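Missing here: one protein chain of the complex. Every other protein chain is in place.
This part shows subunit A:
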Amino acid sequence: MLFINIAGIALIALIVWWFWLYTPQQMKLGEGDLVIVVENGTYSPSRIKIPEGKPVELKFLRKDQSPCSETLLIPKLEISETLPSNKLKLIQIPALEPGEYDFHCQMQMYRGKIVAG
């Protein structure tokens, strides 16, 4: 029983670490042809590094059919766009101050970050 409890607590710790504490790798804009693919409940890559103080263009491609993936929101930038299915969509990102800018789908189940700096 003790073993089971320790395993359970370890599992909780793993959940906390995996979802909240771990910082995933980021992709730099400009490294190859960066397209953010929306598929199977995720944006990949989900962390996009962009230069600060320079407007850039992000390419999104939605391959996911679920209705929530259709809307892309970047609340801090007041950007809200509809991603057509299986078609590239270019999103203009204005010149940004250094910092992190979340983007997500309508229900926030799909999440990603733009990191400027």
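As a convention for this text, a residue touches a chain if its C-beta (ideal position, glycine included) is under 8 Å from a C-beta of that chain, and two chains touch if they have at least 3 such contacts; residues count from 1.
Convention: contacts and distances are computed from a predicted model.
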{"item": "Which of \"Aspartate carbamoyltransferase\", \"Protocatechuate 3,4-dioxygenase subunit beta\", \"Copper-exporting P-type ATPase\" or \"ABC transporter permease subunit\" matches, in UniProt, the chain that is not displayed", "value": "\"Copper-exporting P-type ATPase\""}
{"item": "Sole contact to the chain not displayed, among A:53, A:75 or A:98", "value": "A:75"}
{"item": "For subunit A, the residues touching the chain missing from this view", "value": "1, 4-5, 8, 11-12, 15-16, 18-20, 22, 24, 32-33, 35, 37, 39-44, 46, 61, 65-68, 70-71, 73, 75, 78, 80-82, 84-89, 106-111"}
